[in-house]
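Note that this is a trimmed complex: some chains were dropped, and none of the rest were shifted.
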């Protein structure tokens, strides 16, 4: 190691955090898997596993280079780092205390989980081969540019738009892309006609637990070092998650019963919302952000149901809306003493304006680009299985497998 | 007194139950089953080859009703369980000799 540019302790910390974030993609698998009908559990699980494998290779061969290679006009990275060429395992060229290779693999985990979150909109009806094509295109044309804009010295970074750990890059991108997808792939047969109750809530809670756990790596790791920012991020992440869990649960209690899915959806809402702000706000702000995120995302879910949009597992309502809200919250609650940036509460509206602009443009881009890609894949290959295959279930029709569980 | 064995699509259960409720039919026993009819399940295309999926999940309702109510139940089922596609289900009807209620000990032979 070139210990003049590298800190060993930060490198070790980031490696562990990376493993945590990688576990989260599997967490998404279990979270989503428990929410579908039994005949589609295996299919739902596989979409996340495949997302992870696929993005790993894409990232290795060219995705990382597109996102973090030398900047081209603020829009996209160059191809210099394709095949991880010139990505050093023992030195840093990125002004960080960790080797470039560690940065690369940490970012890989983010790219992968984003695609996994998007599969919410494809639940119980996507054709596997088309998903693979869509996934490759989407990561390349939607995720990689957005990651470049915000974190790879692209236009958003240049303008000063901030996203601590992915509220914009990961959650807005995934959530609004999922929404756009629904308008191409359309609703599941029988949606709104008969109930499509989750078949395995314990599995969903296993996923939720892994997500909560992994999120510490996601947010604390995004400080790229062990320092007060990482410590703060760790603590506020937990507070927001807890606040979101209880506020969503309470909201649904008022209208009916406090289900476990309310609670765990609130957790993810709280986590998604604190993500962009975790390095900039303190504990009490985190409590406010989590509580509000739980409520807002709850109403977003109600709204989507009323619209009859079958964005089946609520990537939009939870990640999309939560991430958008959190990105704004950075502009509201940011505290100079914590992250060096002032929000509205400390009297400055500049950052809020920037956040709003950034989130807005990226939301639009995600929607339009995803719609385009999905439309194209649908025309050429068909995004959706046949009605009979859907009826029989994707486990059997796509994978030839079933589960007793 | 007769028993109706009614095999329907699981996703139609709620609707069927509602239909029955409205006309006052409450007692029933429900079992998760799998089944296939004469068209032998569902036939999928897979890369040019055919793939038969027989044994599709179904729900079996068993209802014991007085002789004169049998036709009412059949009518309701035919209406509520209907989609018009293969696999809508069947009703099989049997004679019941006797029925005993455990709690009260009450025995019914004619109903």
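Residue numbering begins at 1 within each chain, and the chains themselves are lettered A and B in the order written.
The rule we apply is simple: a contact is a pair of C-beta atoms (placed from the backbone, for glycine too) under 8 Å apart; a residue touches a chain by one contact, two chains touch by 3 or more.
Just so it is clear, the model here is predicted, and its values are computed rather than measured.
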item	value
Protein chain stoichiometry for the whole structure, using the labels that appear	A x3, B x3
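By definition in this document, only the chains that are shown with their structure count from here on.
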item	value
Mean-CA-position distance for chain B and chain A (Å)	44
Residue numbers on chain B that touch chain A, as the complex places them	11-12, 14-15, 42-45, 53, 56-57
Of all residues in chain A, those that touch chain B in their complex	39, 190, 193-195, 386, 388-389, 391-392, 396-397
